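Apart from one protein chain that is not included, each protein chain of the complex appears where it belongs.
And then chain A:
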Amino acid sequence: MDYFDRFAVPHSSPMIVGSQIAIAVTVLAILVGVTYFKKWGYLWREWFTTVDHKRIGIMYILAALLMLFRGGADAILMRAQTAIPDNGLLDGQHYNEIFTTHGVVMILFMAMPFIIGLMNIVTPLQIGARDVAFPRLNAVSFWLFFWGAMLFNISFVVGGSPDAGWTAYFPLASVEFSESVGMNYYAIAIQIAGIGTLMTGINFIVTILKMRAPGMTLMKMPMFTWSILITNLIIVFAFPVLTVALALMTMDRLFGTNFFTMANGGSDMLWANLFWIWGHPEVYIVILPAFGIYSEIISTFARRNLYGYKSMVVSMVAISVLSFVVWAHHFFTMGHGAMVNGIFSITTMAIAVPTGIKIFNWLFTLWRGKIEFTVPMLYSLAFIPIFTIGGVTGVMLAMASADYQYHNTMFLVAHFHYVLIPGTVFAVLAGFTYWWPKIFNFQLSERIGKWAFWFIVVGFNVTFFPMFITGLDGQARRMYTYSEATGYGPLNLLSFVGALGLLIGFAFLVYNIYWSTRYAPRNITSDPWNARSLEWATHSPVPEYNFAIVPEVDSSQAFWDSKNNGPALFKGKYKEIHMPNNSGVPFVLGIIFFVWGFAMVFSMWIFAIISTLGIFACMAHRSFEKDHGHHISVEEIEETEKKLRGANA
């Protein structure tokens, strides 16, 4: 009984019991369904063991979409709870768990994986490569992220969710004030996923630096690839800090050390500093790729080359450097005095300059263009003014003395949603729609896509704009309830209405995928948007080896130039292609990490030790393995090419 009790959720409610049943039923249905349709072999051969960057990318995006709806459900619940004063829908504890998981899930298990998914699919294609530098490592990264995310997600049905906010400030996150295993899940699940992300960072830096097609110098890389390069550099510099911080947190929680606690010299500020030294660059990890996506889409649908290519690159580099020297603006109110606050205030505002350069370059990419309002373009255009509002409120927050008034209020919540939603969410939706035909060889419905777009854009503004006002009226963030006398009621109700609009928008998105998969025409070309960069130069769907002949490049929009009487991209004859073999080890390693994490969360040491040995066994297996991949013969390439050209004619 005791054994069973520790897995029970301490603050159980009908909603959680419902979720437990729903999750159990869904898992069972999936297992039975896959068995019934005899798909285990297919899944194993084609997906679980794949090292193909495109398939890994698809799996990232699928997982990210699932997480979007998980985090979205949290969001709707929060807005429903605060829609009216003194609402009793959720109790305080439940609300705290929901906003904590909302933050973690949206940033770490939705935004980042979505971006990493797109970059997995697109980057090797954009640089004319056959795969990433370390395909097997790429699979390991994905499965670590996936099982880390799964571990985090079961927290709300097994043992209890984390409840100290996504920032997990100490001493609130210590065992003393957060007794359930929720914060253990936080420390360990994020650690597992974070290791995967760090490896992705290394993988893509090497890929971009070493595997570009002949002729593609750094200053001829498409803007999306540039943004990915810089993003991965930030990952490699920032994530080790998170790794260390989470390791110290794990020791505090599981082994009774006192790095961040109240007793024995622990310092709560140490956590805050470590968290934000990682956390602020993290914001740019999810924003910079969005800048890359928008650059591609805006130039494609304005039918113009990107304005100010060089200053776009320079500004991204500047942003990446500045992103590491502003972290203290997250706690201006921690009492470091006027001098420190002044310095961080200035470095923070400085970020507005390179960001502003980018905004104007996008505007001037539209100048003398021929703008087509496709769905990806609509998201990109909506991004410009909304993100500007997010940016200027960021400058307002950066003014230290004024921040004493905004800090911890709904004004801040409004600001970062005004940055992150048009910045990241619109971008991944735009990129997803834009690259969809490349991945699946049919387009998503523009008509349904536009319905989704309008509901999402209007719903977003209705949800978050009122928060600027309630924030200035003194509404603190993370309050599960408030009294009618505060006067926050009407604007919070408006926010809830907006959230429903967002919900409808995302429902349209799902419906679009369903509808288009069934009915959209399949006779499109491999370049349906009349685009500019290399990924559109190969077939759709992309063959395993990406390019039958490695392209030769001499501008940042090589494909466009070659279409318009420029030099041919593909010169020479087919040659044998060397490709890596599939492997089941990354998947198995991911599952072992999941078991290890679960054992650690509940301090089940025997399981933890056994699974640790399992992790080392996987690594040992790899180091003794003799796998030199396989070769695709010229005949095979010819056959594939003939078949694909037929489909795309």
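Throughout what follows, a contact is a pair of C-beta atoms (placed from the backbone, for glycine too) under 8 Å apart; a residue touches a chain by one contact, two chains touch by 3 or more; residues count from 1.
To be clear about the criterion, contacts and distances are computed from a predicted model.
**Q** Could you check which of "Quinol oxidase subunit 2", "Hydrogenase large subunit", "Sulfate adenylyltransferase subunit 2" or "NADH-quinone oxidoreductase subunit K" matches the UniProt name for the chain that's left out?
**A** "Quinol oxidase subunit 2"
**Q** Kindly state which of the options A:Met399, A:Ala537 or A:Val585 is in contact with the chain not pictured.
**A** Of the listed residues, the one touching the omitted chain is A:Met399.
**Q** Which of these touches the unseen chain: A:Tyr60, A:Trp435 or A:Phe468?
**A** Considering the complete complex, A:Phe468 is the one touching the chain left out.
**Q** For the full complex, which residue in A:Glu176, A:Glu484, A:Glu576 or A:Glu625 touches the chain that was left out?
**A** Answering carefully, the residue with contact to the hidden chain is A:Glu176.
**Q** Of A:Ser295, A:Ser320 or A:Thr409, which sits in contact with the chain we cannot see?
**A** In the full complex, the listed residue that touches the missing chain is A:Thr409.
**Q** Please give every residue of chain A in contact with the chain that is not shown.
**A** Interface with the chain not displayed, on the chain A side: 91-93, 96, 163-165, 169-172, 176-178, 262-269, 302-305, 307-311, 331, 333-342, 345-346, 349-350, 352-353, 356-357, 359-361, 363-364, 366-373, 381-382, 384-386, 388-389, 392-393, 395-396, 398-409, 457-458, 461, 465, 468-469, 472-474, 476-482, 486-487.
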